[in-house]
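Yeah, one chain of the complex is gone here, protein chain that is, but the others are all in their spots.
We just call them A and B in the order they show up, numbering each chain from 1.
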Amino acid sequence: MNQQMIAKALEQVRKTNPLVHNITNVVVTNFTANGLLALGASPVMAYAKQEVEDMARIAGALVLNIGTLNETEVEAMKLAGKAANGHGVPVIFDPVGAGATPYRTLTARSIMEEVNVSVLRGNAAEVAQVVGHHWEIKGVDAGEGNGNVTQLAIEAARQLGTVVAVTGKTDIISDGTTTYACQNGEAILTRVTGTGCLLTSVIGAFAAVLNNPLEAAVAAIVTYGVAAELAAKESADQGPGSFQIALLNKLAQVTGEDVVRLGRVELL
Amino acid sequence: MNQQMIAKALEQVRKTNPLVHNITNVVVTNFTANGLLALGASPVMAYAKQEVEDMARIAGALVLNIGTLNETEVEAMKLAGKAANGHGVPVIFDPVGAGATPYRTLTARSIMEEVNVSVLRGNAAEVAQVVGHHWEIKGVDAGEGNGNVTQLAIEAARQLGTVVAVTGKTDIISDGTTTYACQNGEAILTRVTGTGCLLTSVIGAFAAVLNNPLEAAVAAIVTYGVAAELAAKESADQGPGSFQIALLNKLAQVTGEDVVRLGRVELL
Partner (left out) sequence: MNQQMIAKALEQVRKTNPLVHNITNVVVTNFTANGLLALGASPVMAYAKQEVEDMARIAGALVLNIGTLNETEVEAMKLAGKAANGHGVPVIFDPVGAGATPYRTLTARSIMEEVNVSVLRGNAAEVAQVVGHHWEIKGVDAGEGNGNVTQLAIEAARQLGTVVAVTGKTDIISDGTTTYACQNGEAILTRVTGTGCLLTSVIGAFAAVLNNPLEAAVAAIVTYGVAAELAAKESADQGPGSFQIALLNKLAQVTGEDVVRLGRVELL
């Protein structure tokens, strides 16, 4: 996976407008839908157990996010996940706040057990909790703990048998064998809620057009990071409100040329 | 209904600040509330079966939207709808994603059967599904299928015995006898989530101050389309994030004079 291939994948997303089915938290639904629309994907949110299987089957990707989980929603996530699995629809999982409470940690693990997840994306603390390592966590915005993030991503990928994307200052994406490091992104992303959740959904959009989950995660993370950098430039020092809006603008405007010029990804 | 009458209706909305009770989807709640507030209406979201009847009774209009429907919410919608019916409060219905899953289609139809709806607003695919015609649909953002939209609106209005507003490039509003076509609006509306849902709620605001649901729908659609055009001009090529914010600004600032000058509506 290199910048040229990512640029091509971005073009495919915009050409095919993949339907991305999100079962996500109530904090980020609007921002997630707008981010996917801006990028060129077609978002749908559907939660009822009466329809999640039907929706997941016709989607290009299914994104599960436990940010404001409850019993009913978790049940719907598993139904949707299994339906997606049965129809070759990639499932992307964001274990928001795993480790903050036992309920989140156990739910995250049970989803990983019952659903065949193509890509797990979280910060280091969340990913560590899913695989059972100890890592410092505070609420849902934790992330910079101690420990070797690259090693965590590789071990988690091997243990879980899936692609793992650990995002932070440097983003590490691994399938246990092949591992990439991405350096794009901006610190101000941490001052806007849902930027991680939206990234997970953007991975869904790329997974819908690429057959390779590892490459989809890398392509999404680089594209998103480049858009964030352009947004930070546009919104300058105006603050997180303006950055949020600029990020939506730039998800619509970022080009393959921007990705080739600004993308910073390397195979480790 | 002409531009002058629409301008007068807009003035009435701003003078009376009608309470619009929304039972709507989790993606658009914030945008809907802000859009109604900007326009000059007074939004309230209330979902619990213990209070929806009380709230609907004191509202100027009730707006039902199945974008992220579930069993409990649908039950609340029907309770609220019947309470509104019993007190002469107009009910506006948005069958988001009807056709995307059987559950949505059947729920949309059952709401139309059990509640006396004053205005049904959807894109062509959704409206067609509610009346049982075949129309192409993809997720919840579908809309431009093949078929004569004007004919669909008229037939649906006759079959359902209500005002039907089919929105798209051209918006068609019909009560089965009288039919209007509106040409306002901007393509970028399709790049921002919830712009259709907000329009449905804006119809509620106008229905609260006009006794005629057909005229309320026309007035809302023209006013909203003009505001969108002003917003597109203000936000120029900045992108969908900026357009979303500009639309809220312009819903607050659009004047009767703007409507008279820019409104494009004709009786068919």
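Just so we're on the same page, a residue touches a chain if its C-beta (ideal position, glycine included) is under 8 Å from a C-beta of that chain, and two chains touch if they have at least 3 such contacts.
Please read these numbers as outputs of a predicted model, since none were measured by experiment.
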Of B:202, B:248 or B:265, the residue touching the omitted chain is B:248
Cross-chain touch to the chain not pictured, restricted to B:6, B:19 or B:61, is B:19
Contact residues on chain B toward the hidden chain run 19, 26, 29-30, 33-34, 37-38, 42-48, 50-51, 54-55, 58-59, 72, 244-250, 252-253
Logged for chain A, residues touching the omitted partner chain are 25-31, 67-71, 97, 100-104, 138-141, 190-194, 238-242, 244-245
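In the analysis below, only the chains that are shown with their structure count from here on.
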Chain A to chain B, mean C-alpha position gap in Å, rounds to 33
